[in-house]
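With one protein chain held back, the other chains of the complex are shown just where they sit.
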Amino acid sequence: MWNFPLFPDQASISARQVDALYFFELCMAAFFTILIFILIVSFAVRYRRGTQVDRSHPPVVSRWMEVIWIGVPLFLGLTMFTWGAILYVRDYEPPPGALEVYVVGKQWMWYVQHAEGRAEINELHVPLGQAIKLTMTSQDVIHSFYIPAFRVKQDVVPGRYTSLWFAPMKVGRYHLFCAEYCGTNHSGMVGWVSVMEPVEFQQWLSQAGTGPSVAEQGERLFVQYHCAGCHQGSQIVHAPRLEGVYGRPVPIQQGNEVHFTLADERYLRDSVLEPKREVVAGYQPLMPSFKDQISEQDLLKIIAYIKSIGAKEATR
Amino acid sequence: MTMEPVTADRRSAGKPIAAEDEPILEVQFDDLEQQHEASMLGMWLFLATEVLFFGGLITSYAVYRSTSPREVALASHHMKVGLGCLNTVILLGSSLTMALAVRASQLRAHRDLLWWLGGTMVLGTLFLGVKAIEYTAEYQENLVPGWNFQIPEENRATIEQEQLNPGRFQMFFVLYFFMTGLHAIHLIIGIALVGVMAYLSWRRWFSGGGATQIEVTGLYWHFIDIVWVFLYPLLYLIDVHS
Partner (left out) sequence: MSAVAVEFQEREDYLQEYTLKSWLLTTDHKRIGLLYMATITLFFFIGGATATVMRLELMTPQGDVLYSPDAYNRLFTMHGVVMIFFFLVPSIPAVLGNFLIPIMIGARDLAFPILNLLSWYILMIGGAIALWILIFGGIDTGWTFYTPFSTMFSNTMVVPAAAAVFITGFSSILTGLNFIVTIHTMRAPGMTWFRLPLFVWAIYATSLIQVLATPVVAIAIALVAVERVLRVGVFDPALGGDPILFQHLFWFYSHPVVYIMVLPGMGVVAEIVPCFSRRPIFGYRFIAFSSIAIAVLGFLVWGHHMFVSGQSMYAGMIFSMLSYLIAIPSAIKVFNWTATLYKGSVRLDTPMLYALGFIGLFTLGGLTGLMLASLAIDVHVHDTYFVVAHFHYIMVGGAVMAYLGGIHFWWPKMSGRMYNELLGKLSALIVFIGFNLTFFPQFVLGYLGMPRRYYEYPPEFQVLNVMSTAGASILAVGYVLPLVYLLLSLRNPPDAGPNPWRATGLEWQTTSPPPVHNFDEPPVVMEDPYAYSPEAAEALDDNGTGDGGSTLRR
């Protein structure tokens, strides 16, 4: 009965770093709470009504004391802020080469899609020792993807992508929770993150029906929705080629000026749903919108495909 | 606009005023000056809350305008700038009549007070009339969200071509109706308040001529005017030349 945990697993590097900061702040909190407690108790005892102690000239003001108990907390506070901010900023962007995983949250389940093809529901399998980047969106209300063991959490918002990354350092099975109230089965929108040895992960990935990878599925959708008709060399329509576009700046026509925008997941998604908002310089705004025609899952697969043709040379 | 307070000298120079016609001192106050100061501060604080109230809407408008400038600009072209301008003149005029009413109350000029208050009510009602005309036109043009909203014919091509967000286009009208509607509600309350003040002044209900009460009403009226002075450029004028 008494075998209950007091701290979650430290299953990632950042978990250890966050815990270190937390322990520091815990010590600060404990120190000052105990200090105040001791002061109150000792004053209340020593100066209780009826004791024979010196009560002459009780001080009512002391500039230097005020300066100390403003200055010291200020210094400590700013130290804690800086430490926390550094950790946060440093871990904001994932390192290059992170393994891509796509997540769609909807009431009340997590749909997880690996780039290599396997999809899972309410489960996330990841390899040990590698950075994993999740690109996430919601199909309905705001959810939040939370893995306590990695100390990571990110709200999953409808209408946009948010991302989170982590690098698991310990094999095991860890809780996954939805951490933003989302309706009836919010408490049930939970799952498991399984960290496996890299070899086992590869095995797992290629199991359960050797289906096409996400990028390959995306390529099929790219054809199915007739994207290829314009974007892969058309005689009739002059449309930008998409090989190598991901991750690079794209020139956008705005009135008489040309601005550059980064072709990230947001740009690719907006280009499919609202293509005439950011038209590439030198092209006509001819592309139709696919809003309400492509589901979030399919859209992620198409984007995965476009990302995959970034590295290769297209020879068509 | 600062008016000179009514002092004993001015009173003796003007019309005779009954010696007992001093404002009644409410029991919680120590003297008339305190009572007057409290009334003024109270109304200024209330106006501060109204600033935050409208400010929330104006902030939302500013956010949507900065993230979707094209949609908001297109939508704002449907505003009837001429009618809005007329309304601005009307409302500014009503602030003038209100200010003159405040002055009349301080000078104990009873008839002038009633005329100026009446004029304020008339101009305020005129504003509402013009607004009603605008709302009717917008209703007929199918621009009322939640009721009969449709993207207007002349904008459909542009929205199609530039792939604009129709939700954001409609959003302009949501905020337009909410902001001007809220303003109109405040104006209706203002007209009623001025009406009540006029009636009570006519019946000589107020002790001491009611100068403080009229002045407080005047503050509220001027605030309604200032809100409009912000709404008109933000909603009507801002993209008029784009």
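Which chain is which? They are A and B, in the order written, and residues in each are numbered from 1.
Heads up, the rule we're going with is that contacts are C-beta pairs under 8 Å (C-beta built on N, C-alpha and C of every residue); 3 or more make two chains touch, one makes a residue touch a chain.
From a predicted model like this one, the values you see are computed outputs, not experimental measurements.
The chain not shown here is touched by just one of A:Cys178, A:Val195 or A:Val279, and that residue is A:Cys178. Checked against the full complex, the candidates A:Gln17, A:Gln232 or A:Ser289 give a single residue touching the omitted chain, namely A:Gln17. Touching the omitted chain from chain A are residues 1-2, 4-8, 17-18, 21-22, 25-26, 28-29, 32-33, 36-37, 39-40, 43-44, 47-50, 53-62, 65-66, 69-70, 73-74, 77-78, 80-81, 83-85, 87-89, 91-92, 107, 140-142, 144, 146, 148-149, 151-155, 157-160, 162, 175, 177-188.
In the full complex, chain B makes contact with the omitted chain through residues 24-30, 34, 37-38, 41-42, 45-46, 48-50, 52-53, 55-57, 59-60, 63-64, 67, 145-147, 149, 165-171, 174, 178.
Going forward, only the chains that are shown with their structure count from here on.
Chain geometry summary: the mean Cα position of chain A and that of chain B are 47 Å apart.
Residues 274-277, 285, 289 of chain A touch chain B in their complex. Residues of chain B touching chain A in their complex: 160-165.
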